[in-house]
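One structure, pasted below without further comment.
Yeah, one chain of the complex is gone here, protein chain that is, but the others are all in their spots.
== subunit A ==
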Amino acid sequence: MLNSSLKQLSALLATKKISSVELTVEFLKRSRALNSDYNAFITLDEETSLAQARAADTIVASGEAQPLTGIPIAQKDIFCTRGWLTTCGSRMLSNFISPYDACVVERFNSAGAVNIGKTNMDEFAMGSSNETSFYGPVKNPWDTSAVPGGSSGGSACAVAARMAPAATGTDTGGSIRQPAALCGISGLKPTYGLVSRYGMIAFASSLDQGGPMAKSAEDLALMLNVMAGFDTRDSTSLQREPEDYTRDLEKPLEGLRIGLPKEYFVKEINDDVALAVEAAIAEYRKLGAKTVEVSLPNTRLSVPVYYVLAPAEASSNLSRFDGVRYGYRAPEYADLNDMYQKSRAQGFGAEVKRRILIGTYVLSHGYYDAYYIQAQKLRRLMALDFTEAFKLCDIIMGPTSPTVAFDLGEKSSDPVQMYLSDAYTIAVNLAGLPAMSIPAGFGKNNRPVGLQIIGNYFAEAQMLKVAHQYQQITDWHIRMPTSAAL
């Protein structure tokens, strides 16, 4: 059952082989038992989860089940969830019980899914290793001395260790794809605007996008069917006809043109990663796909551009955490400014403060044109790179991360090295494109390697097909870490 797909779990529920309560109890048991090792969850709330499971069983019994009814889903702790502690991995929100549901949470609720818990994450989604969380780092279930990646490290770990069948994540510069790659699971960052950001605590508004994390592409498609859709409460949400993202899964890949950006296959990529990615591409050729070299000439600028724009937006987005209305307030202060300073100094961790400072700097009078405006111009150029590349190919592939999971503590004192681990994921966010990572084997120390698939705008169904067809002839996605055995 632990390796069952969402479709299989749904069938078990429909045929009364198992109830949602039983399923939920099973996953809660695993989560409780494994969480002390992995620290994947910030909050588990058995009572609330089981209440939802009981409600789901009623719906199943009435014959009105939807595809995800009764299935436990873990929510990244960035999504506001009514009645649940919603911390965003920060001391700043360590006392924040959300009075409302994020759009994504609402959508899972109305799909009848069971919220199995809130997953750990880098503080305010700022990090690539889950080491910036106020609640401590998450461990990689494949090797507990390694990081799970970030910022959606808790969700990636929870799915990899089968503590939850699937989870939500958010991706601002790779925060779904990189931990998915490092934990050996599948993750999808949709086209910007496809999934509502309402109730998703903002890091960098123009880059943030919620998406699903699960074992397989087929699971991701079912999750995306629930998550995607227009929301009037998010002005950047796109008004489009609803799609069934499973519709193309079984279609063949014959004639598919895979673009391989020459800038993604360079010496910075570790050999083990390169080998696994090349092997995966060889599999695609067997499936009838052709490869073509493409160029994304501005790739090397993506990290510097991102680290101007994302902190700029973050510095403003995080201003609301001031200790006045909710969240952490320093216990002692002399006056208003002292209250602000102490609350924010104590409430935010080092990485968040670093980015607020960078962002404040690049927006300051006299620097704005040189940094912010310049970065916006380059952002447009990067989007144009992709437009050009997609004239030559249907889909772009490459490594998700230049390395397999690194050791805990290895990069935490070197922010630039940490930032470079997102070198191949960031450009996608800057362009607003959809992209995913799927498991493609193992590298050094038996740590997973992820294959990144980048699609054109709104090409999610096609990307999911491309991933699903690969998963029909490989079994990387159903490999389970041995440490997760109970």
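Throughout what follows, a contact is a pair of C-beta atoms (placed from the backbone, for glycine too) under 8 Å apart; a residue touches a chain by one contact, two chains touch by 3 or more; residues count from 1.
As a convention for this text, contacts and distances are computed from a predicted model.
The subunit not displayed here is recorded in UniProt as "Aspartyl/glutamyl-tRNA(Asn/Gln) amidotransferase subunit B", chosen from "Nitrite reductase large subunit", "Osmoprotectant transport system permease protein", "NADH:ubiquinone oxidoreductase" or "Aspartyl/glutamyl-tRNA(Asn/Gln) amidotransferase subunit B".
Considering the full assembly, A:A102 is the residue among A:I42, A:A102 or A:A484 that touches the omitted chain. From the options A:C80, A:V294 or A:M382, the residue with contact to the unseen chain in the full assembly is A:C80. Of the listed residues A:M121, A:M200 or A:L378, the one in contact with the hidden chain in the full complex is A:M200. Check A:K17, A:K262, A:R300 or A:R320 against the missing chain and you find that the one touching it is A:R320. For subunit A, the list of residues touching the undisplayed chain reads 79-80, 86, 88, 93, 96, 98-100, 102, 197-202, 204-206, 232-236, 312-313, 315-316, 318-322, 324-326, 336, 340, 360, 363-365, 368, 372.
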